[in-house]
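All remarks here apply to the structure that follows.
Just one protein chain is left out here, and the rest sit where they should.
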Amino acid sequence: MIRKTVANAQEALEGIEDDMTLMLGGFGLCGIPENAIAELVRRNVTGLTCISNNAGVDDFGLGLLLQKRQIRKMISSYVGENDEFERQMLSGELEVELTPQGTLAEKCRAAQAGIPAFFTPAGFGTEVAEGKETREFEGKMYVMEKAYQADFAFVKAWKGDEAGNLIFRGTARNFNPCMCGAAQITVAEVEELVPAGALPPNEIHVPGIFVRRIFQGVNYEKRIEQRTVRSK
Amino acid sequence: MIRKTVANAQEALEGIEDDMTLMLGGFGLCGIPENAIAELVRRNVTGLTCISNNAGVDDFGLGLLLQKRQIRKMISSYVGENDEFERQMLSGELEVELTPQGTLAEKCRAAQAGIPAFFTPAGFGTEVAEGKETREFEGKMYVMEKAYQADFAFVKAWKGDEAGNLIFRGTARNFNPCMCGAAQITVAEVEELVPAGALPPNEIHVPGIFVRRIFQGVNYEKRIEQRTVRSK
Amino acid sequence: MLDKQGIAKRIAREVKDGFYVNLGIGIPTLVANYVREDIEVEFQSENGVLGMGPFPFEGEEDPDIINAGKQTITTLPGASFFDSATSFAMIRGQHVDLTILGAMEVSDNGDIANWKIPGKMVKGMGGAMDLVASADNIIVAMMHTNKAGESKLLESCTLPLTGVQCVRKIVTNLAVLEVTEKGFLLLERAPGVSVEEIRSATKGRLVVPEEVPEMPV
Partner (left out) sequence: MLDKQGIAKRIAREVKDGFYVNLGIGIPTLVANYVREDIEVEFQSENGVLGMGPFPFEGEEDPDIINAGKQTITTLPGASFFDSATSFAMIRGQHVDLTILGAMEVSDNGDIANWKIPGKMVKGMGGAMDLVASADNIIVAMMHTNKAGESKLLESCTLPLTGVQCVRKIVTNLAVLEVTEKGFLLLERAPGVSVEEIRSATKGRLVVPEEVPEMPV
């Protein structure tokens, strides 16, 4: 078994530098790598390009990096719910590349899987397809999209083992699995780190080969963005 | 919940016709849809094109269809271990299209995922790339491969529920997940069919949306091709 | 004339037995409340869940179980969770039978614009571009006119497109329309709304059959 454990976020982010391209899992604030984000803030790396479906809210998630102007460019599908983001974007401080959500997921998965490019119908005939190759297959039009290239991927799982195997919980899974192994170095933080052999091999969502470093995170806040309930 | 259960293999294969293209899960004899194959033999449909990593052995798996000359064309990555296959292939009765194993898996996955074509390095500079578009990305050469088109996909899982959700066991998983939803109609047979809600939503390998019909199989033989042991 | 609930109620009639359905935010979300109870339907949310149930009871919210609108949800028996790549495999691979979403503009050839207003803050397309480019069956839920009283049913969209020639049906506060080669085919009038009112609120080509029934309620 190849051991992937590191002590904490600090050790897990070794090698991170200004101007790198990062992938960050999560959908809204659900399943985001809270500890890695906190460590990025602490290290104050800047000029970052972040590939992440969303950009957090003003005071949580990637919003924490935006506050400190650590992000140069966001690659996302949806960036609402964030005033500071809006301010930086409209003032031109922040570059934003909007990508259809399924294309974003598949560009990560392609990077993971050694597929340099693929065709998708999403965005054909729109701004998103501008400057990209388009092609007809079986009478329908498609856009060619390329795999992302990133330096680090930060993902968050529910349980993980020493070998880097991961299990997610509920919709906190989202973009995390497709980002594993899609960057040069994949760092997984987990709510519970267990010894190798403690996770049934049949129930593992992401095999450890896609993960370079794993650590047990601390103080998960797991904030809810839209608390919606019905009455009893 | 959308109910996918049918009574048995006979009902599950309704609509099958001569000259159709089928996908069949399994690696060697591991994880093959034994009941569907038996029903294909019983119905004696002919002229079939079968997309399957292997072609079974003489008296089991797809070998049973070969014996009755029901297969016109095999699309596989490896077809050894089968004398009748060899005879039919060398005599020209059987057409064979050999495809790299990873490309075969990805062509199924592409069909499932609405990706009409993708690029892979496998087979570049070989016979496999003949007549196909090749292209350079980041200094490396790739071959463009297209999604398969098939009428039926027959897969075998360990457990399944009424909603068509599937869980596989060990390496019997192999090609089965990528074939689900990759054909017009996906038929899953399972060793154990349980009510909806009995499988934890977090542990499902293939969501029911990719499966059209599901039934509990009978009399699984699960033959071992290479029984290899060590002494105590 | 219909209110938002009325639009949702009318669209619910388009949801058939055995349909997997993806609901956009806004009016589409309300559709779930009006689907007949004697048919089998499953709701997919693109953040990675199939088989969504109602909102949780207070105190039972789970931060790990949300929908694409980031709302806390529950799941029903037969539900499953999956990653984003698999979720869009369902969408792109046309395994989702019906997509219901809002729009800023729809053109009479089925183009849709719903993600960007130049000069304004742009929030992004989320999963909308994947949904409209992939689905065979797309229903738009929207008001017939914008806040300035201008038609949202146009000859061609003025806003940046989300997808081309993809909308099949539109349900507004005034009417139910189908996109045909000849333009918007008027299928039904909302209760108390005249053909003339619809005609004057529609800027794209409108095809009016001899009989335009009032929609059933």
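Each chain carries a letter (A, B and C) given by its place in the written order, and its residues are counted from 1.
The working rule: a contact is a pair of C-beta atoms (placed from the backbone, for glycine too) under 8 Å apart; a residue touches a chain by one contact, two chains touch by 3 or more.
Computed from a predicted model, the values in this text were never measured in an experiment.
> Considering the entire complex, write down the shown chains that touch the omitted one.
Contacts of the unshown chain, counting the full complex: A, B.
> Using the document's definition of touch, tell me which of B:T21, B:N35, B:S76 or B:T186 contacts the absent chain.
B:S76
> For review purposes, identify every residue of subunit B that touches the missing chain, sorted by number.
27-31, 53, 76-80, 86, 89-90, 96, 98, 100-106, 108-109, 120-128, 158, 168-178, 205, 222-232
> Using the document's contact rule, name the residues of subunit A that touch the chain not shown here.
Touching the chain left out of view, subunit A contributes residues 1-3, 109, 111-115, 161-163, 165, 181, 195-197, 201-202, 204, 207-210.
Assume only the chains that are shown with their structure count from here on.
> Farthest chain from subunit B, comparing Cα centres?
Result for the farthest chain: C.
> How far is the middle of subunit A from the middle of subunit C, if each middle is the mean of its Cα atoms, in Å?
Comparing mean C-alpha positions, subunit C is 28 Å from subunit A.
> Taking each chain's centre as the mean of its CA atoms, how far is subunit B from subunit C in angstrom?
Here the centre of subunit C sits 36 Å away from the centre of subunit B.
> Multi-chain contacts in subunit C: which residues touch at least two other chains?
Within subunit C, the residues that touch at least two other chains are 49, 81-82, 85, 88, 91-92, 134.
> Check each residue of subunit B and list the ones that touch at least two other chains.
113-115, 201-202
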